[in-house]
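The complex appears here minus one protein chain, its other protein chains still in place.
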């Protein structure tokens, strides 16, 4: 059951000219969020902007005693609300509703887990990496960004025992190009008998490419889609994604309830919105 | 000619649970503002709230060298914009257009000047008091508020050589009741031959009462009205006040251009709006 | 503290309070059962239902606009039969007062959907959606002609004894005449407004932002127009009115009640704050207490239209 918290900003850490991490005092949500779940957020008051915006839970924050104190969001400035989140001062209030949505289904120790992130698509993987470590699953993060300056929190992932494979658009770190390049190489090299789970989050074309690669190599992949969402609770039917379940006709399903995490195979990629 | 400045908040000083003083880095406006003029202000972005709000220039701020650095607003929290102004953090941006409107006509040294302020109606009198002191005019401030805790900046006025006569609704300081009580006494005691100019700003009924007292004692009074203003520049005709000029029929005049300061005698008080 | 009575009556239907979840903004109600106690709402108007299942429009289906949003969902839905079988039982279980919002491409379809609901248990009222701007056939086409309005309402009236509430479109010049047409055809009340036909363009691609090109504007942006329309209907007809359009707070709801609505619906605001319902009832209760009133009925239509003080003897005589 989601709750709505008028959360105070604990800190706002700028990572680059576009990215920041906002820590929110919403332990009620953080304590129950599963990897891949999201929150619906509204900073500021007034009716413009009107609607909340969906954000992945990035980190679950704990104090020294291990008590959960809140959660953080990895924010990329692209429009009105993300701009406000970028500029928030500590102490400001942010309405935060969650946790929402269907989480990732974490691999089990007999499998290895590869997470594939593009840009701000890194957000859901901090929580997933922590969960995988707790389950004793060996995990690797394939992580692509525009440049080395926009590869964030690498130490945190290393600290969670995650292997890192990097790529940048400008070649300033890791592979020069899309993150699917090293992913394709790695899939080709992997022993077909090895059990593998893939998780992807990032721009739609990237998730689609990861899905294609996964299918070509007979691997399962879960993608975390990012459609426009009006409510996050199943009320508005704005967030639909065309999904073709085995043996069924394609149908529009609400990604706030049936997603945001989907089995990549079932997504009818041509039918997605522009969001 | 008014200018529009995207002014940074220099400081925000809380005076009580409802009143604060916001200092804005708008020297271009402050340097040219005359006592009684106002600015049109919009803190925050987004289209809700949409319109700017009018505020008197409270203090003209100077640095140690006497260079004008900005202006301050005396703000009373009553609605959406004044609430935002109350909560502003230093560094925040406030759009500020001014100086606007017809200023007070300052008394000359042969006259004495009595300023009558109710509550936030104190705002225009700091500037007027400074101008009067510069002209060598003897001035007194009749100042009423809800309680002693809401009588602000008394030392600043004393520093400008202003005599203070106070009144509070709860009797916690000065006269117990409306500021028109001590004003009426003083008017009665004043030598009819003494030259006197009255200035009033505060709730409409108070300004009306001051006008009535002034007329009863054959004194001139300038009132600074506070109607709702859509633009502050004469464009919208929202801010009209019915005025009866000697020998003319009453007409609606725009208080942003022909006011906010009016000769009290000319105001048709029954025709004012609720604002 | 004195007790106040929030209940309101719309014809034979009595609601515990005047706050109804607006159709299309609360799913089938069941989605919210984990968040709010459905029995604490005045009623739940469920998402518009056709006879058969519908897929609706492809994304993008919504776009935010200043203090509002456009939607062109296209009435994706499970059809009335699946609704009766799958959703009504849990709604009844949850104690919800259910208003079923129905659509049709033809008068026959409206009547058929209504007949099925007339037989079902747990349907408190039928709201006739003759005002959806997002579909090619039916919907607003009926609602924007007086004749169409009359004919649909009359046809449905013949097949159901349930309270019948046509929902009016604001995309007309004189909404009160539509309220009158609905009343004459046998409606028990009317609800208004549905969304305003509107559009947003992505200037970079020079394409409409919605896949359906046009959509319906809802949210606070439209509230002043909606209040005016309720006021006009109240002046013109004596039918019970259910007002809506941009209600975000109890004060907003009070504008509609004072203008003459017996109850209100809340749509877009539920997206922003799904916990709004307790705030609305608390706000209304507080208002009534503060004003020394004991019931909602005392404020319905209580708008004071006497000239304002400053216009009674207007010093400058307006010329017209």
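Miscellaneous remarks
A, B and C are the chain letters, set down in written order, and residue numbers restart from 1 in every chain.
In this section, a residue touches a chain if its C-beta (ideal position, glycine included) is under 8 Å from a C-beta of that chain, and two chains touch if they have at least 3 such contacts.
The shown structure was predicted, so the numbers you read here are calculated from the model rather than taken from an experiment.
Although it is not drawn here, the omitted chain touches the following shown chains in the complete assembly: A, B, C. Of the candidate positions A:78, A:194, A:216 or A:268, contact with the unshown chain belongs to A:268.
One of C:17, C:171, C:262 or C:281 touches the chain omitted from the figure, and that residue is C:171. When the full complex is taken into account, the listed residue touching the unshown chain is C:57, out of C:57, C:87, C:162 or C:183.
The set of chain A residues touching the chain not shown comprises 47-48, 242, 244, 249-252, 268, 270-274.
Looking at chain B, the residues touching the absent chain are 1-2, 4, 42, 47-52, 95, 97, 227-228, 230-231, 233-238, 240-242, 251-252, 257, 271-275.
Residues of chain C that touch the chain left out of view are 52-59, 65-68, 70, 74, 105, 135-137, 144, 171-173, 196-201, 203, 205-208, 211, 213-214, 217, 219-225, 227-228, 231, 246, 251, 254-255, 258-259, 287, 299, 302-305, 307-308, 310-311, 314, 316-320.
Please note the rule applied: only the chains that are shown with their structure count from here on.
Comparing the centres of all chains, each the average of its CA atoms, the largest separation from chain C belongs to B. As a whole-number value, the distance joining the C-alpha centres of chain A and chain B reads 54 Å. Residue positions 47-49 of chain A are each in touch with at least two other chains.
In chain C, the residues that touch at least two other chains are 66-67, 220.
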